[in-house]
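Missing here is one protein chain; the remaining ones are kept as they sit in the complex.
Up next, chain A:
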Amino acid sequence: MVFRSEEMCLAQLFLQSGSEYDCISELGELGLVEFRDLNPSVSSFQRRFVSEIKRCEEMERILGYLLREIQKANIAVPEEDESPLAPPPRQVLEIMEQLQRLEMELSEVAKNKEKLRRNLLELTEYTHMLKITRTFIHSRSRHEALGPQYEEFPTMETDSVSGCTGMQRLGAKLGFVSGLIQRVKVEAFERMLWRVCKGYTILSYAEVDENLADLDTGEISKSVVFLISFWGDQIGQKVQKICDCYHCHLYPHPENDEERADVLDSLRTRIQDLNNVLHRTEEYLRQVLQKASESAYTWVVQVKKMKAIYHILNLCSFDVTNKCLIAEVWCPVSDLANLRGALEEGSRKGDATVPSFVNRIPSNDTPPTLLRTNKFTSGFQSIVEAYGVGDYREVSPAPYTIITFPFLFAVMFGDLGHGMVISLFALWMVLTEKKQNKKRSSNEIWTTFFNGRYIILMMGLFSVYTGLVYNDCFSKSLNIFGSGWSVKAMFTNQNKTLQTNALLTLDPNFSGVFSGPYPFGIDPIWNMAVNRLSFLNSYKMKMSVVIGVVHMSFGVVLSVFNHLHFRQKFNVFLLFLPELLFLLCLFGYLVFMIFYKWLAFGARDSSQAPSILIHFINMFVMQGKDITPLYPGQMGLQIFLVIIAMLSVPVLLLGKPLYLYWLYRGGKGLRRRRGYERVRRVSEDDNSTAPSYEDDEEEGVDEVTNREFDFADVLLHQSIHTIEYCLGCISNTASYLRLWALSLAHARKFSTNNQFTLSFLCSNATLC
């Protein structure tokens, strides 16, 4: 990360048609350049390499299916450290073939498995049905022995086509229909049967113990085996229809016990065979998936890279006469050598007769902003970019954020003990980062913490420091140097005072009570004082204002570097100076008053110590004759400062527009360039000017020739900037008080927490 974003140049790449794929692959691996779209008017379906992209997408689809199957089988996909390169076009067909074959195999095996499963289910249901209907028949025969409650069922001949058995003797056929139905439908089924068949059917049913999976929906539900016995053919048809309607699985009902036993036996062997086959099929599937999973990751990355390369190739324009592709890229100037090297490498790999080359061209467009980051600075850069990306060659605030962001956090957090805990946690994350990177956890919260590990480490370290200064370690204070307040000096031989009062205050006016400020941080006696917050509030509020004003001035000063870089020296006088004066005359003076009061007023004249806030307010209202001044000459100085601040506002508002208008009209600063004129856009933000070349040393702003200088526009922009700045000064200074507020909240929360936790731990300890 550097002071400002890198210098970029526009370059043209001439890629020979044989080796363009390899050249782009090399460039992609290095990640050097940004391609511009040379075919903006062409829709994505008409571009040159559409068919290749379609092929890549087809492969991606197959890979997606493959990965899903692998995941379903709970096989882990090994991921390698280095990502493989994009495959050359001839290898692509191989991969495509492999993938298609795999897909076919997988779908076939899956289909077979499905069929086998269904078969198995049928056989299982049949077995259950046979077993359970056996109990029906036998229970009925038991009932028969008690008394003739049912009709006699003499031996029958089978009529195996429809699964019914007929009874010839009575001249009417007795039919049986047996099968399985879902548990939830049984009552409705029974009712329907009763209504339709008008009592000519008998339904008996019993629940199956085992839970069978319904293959169509994948649910596991309870089924019920039923046996319907009925008289007559027509009733038989009606019963069939009703069974179809309720989606019952019907199976042929055996006549007698021997047949039943035979069928049961054959079923058993068939089920066993099926189980075997199913088992083998699953094993085979697993093997196939295992083998595929080894190269699945490689394929995924390769296909992705290939697709990216074809997308980039689509952005290039095809120069038919020269038989080569032309691409326009933005490249950092410092990386031009690397770019040339990459092209040479790509040409070599692609076996091109003529190597590809690069040609730098001048441009008036604003190049993109490039800020290189490493693993430490990337977190801070992303925080800064959340507020907006800087313009080309603008000063980047990110290197300062590395320190100020954790520092301001620590001012609000300020606890030695908790800071150490945070630092250790972050340190652990940093030291094991290689391992954690490999693990690639899917937990989002953990990923967030891990990506910000350096930020958290900095925050923890600064919190340790601010915790030392606030003298706050798990809400307790450390007494390292010896307190500056002495109780003995104040209360010698005053037992009576001690007995009659519950609360007494140390008075620094007495000699010996206060022996000097604690050398590092807040005195530990304040932790035990009842009026601790009065002191701390005053201290922390003033500290917040001081830190805020210093921080804001730093930011304003940084803008000077922008003005100087973009060769707009007039901005220094017309923008920077009024801004700085406004800020310092008002809030800088407030900071001065804070320091003055700390240094000049002590315990002796504490009764006359003035309130800074009242003085500050009086400064604006230009009153204050009735209160004692802080120092002689205060009134005069304050009026002077207020006038300067007030005057800087119109300068800020009107200075720049009027100056630019004067230039436009042909003021003294007009300069014509020899030979050619360059058009520069003059905008309010000072930062979007075209890149200046090193040999053009020129002050001021070139005249705007081809564009109308819109005074109203410039004035509007400048007035918005002025109002924003002035109001922002005031409100931002006040908002720094959050440093006080949050550190107060933290201290309170953890002091109450501590009491609770400590008492809880103690009670637990006594119990054990």
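The definition used in the following text is that a residue touches a chain if its C-beta (ideal position, glycine included) is under 8 Å from a C-beta of that chain, and two chains touch if they have at least 3 such contacts; residues count from 1.
Convention: contacts and distances are computed from a predicted model.
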Name the chain not shown, per its UniProt record: "Proteasome subunit beta", "V-type proton ATPase subunit", "Serine palmitoyltransferase 2 isoform X2" or "GPI-anchor transamidase"? "V-type proton ATPase subunit"
Out of A:A529, A:L577, A:M635 or A:L658, only one touches the absent chain, namely A:A529
From A:M104, A:C245, A:V487 or A:M646, the answer for touching the chain not displayed is A:V487
Would you indicate which residue among A:I403, A:I480 or A:A745 is in contact with the undisplayed chain? A:I403
In the whole complex, of A:I242, A:V288, A:V411 or A:M552, the residue touching the missing chain would be A:V411
Please identify, in ascending order, the residues of chain A that touch the omitted chain? 1-3, 374, 377, 399-400, 402-404, 407, 411, 465-466, 469-470, 482-488, 491, 498, 501-508, 513-523, 525-526, 528-532, 534-535, 538-539, 542-543, 546-547, 550, 595, 598-603, 606, 609
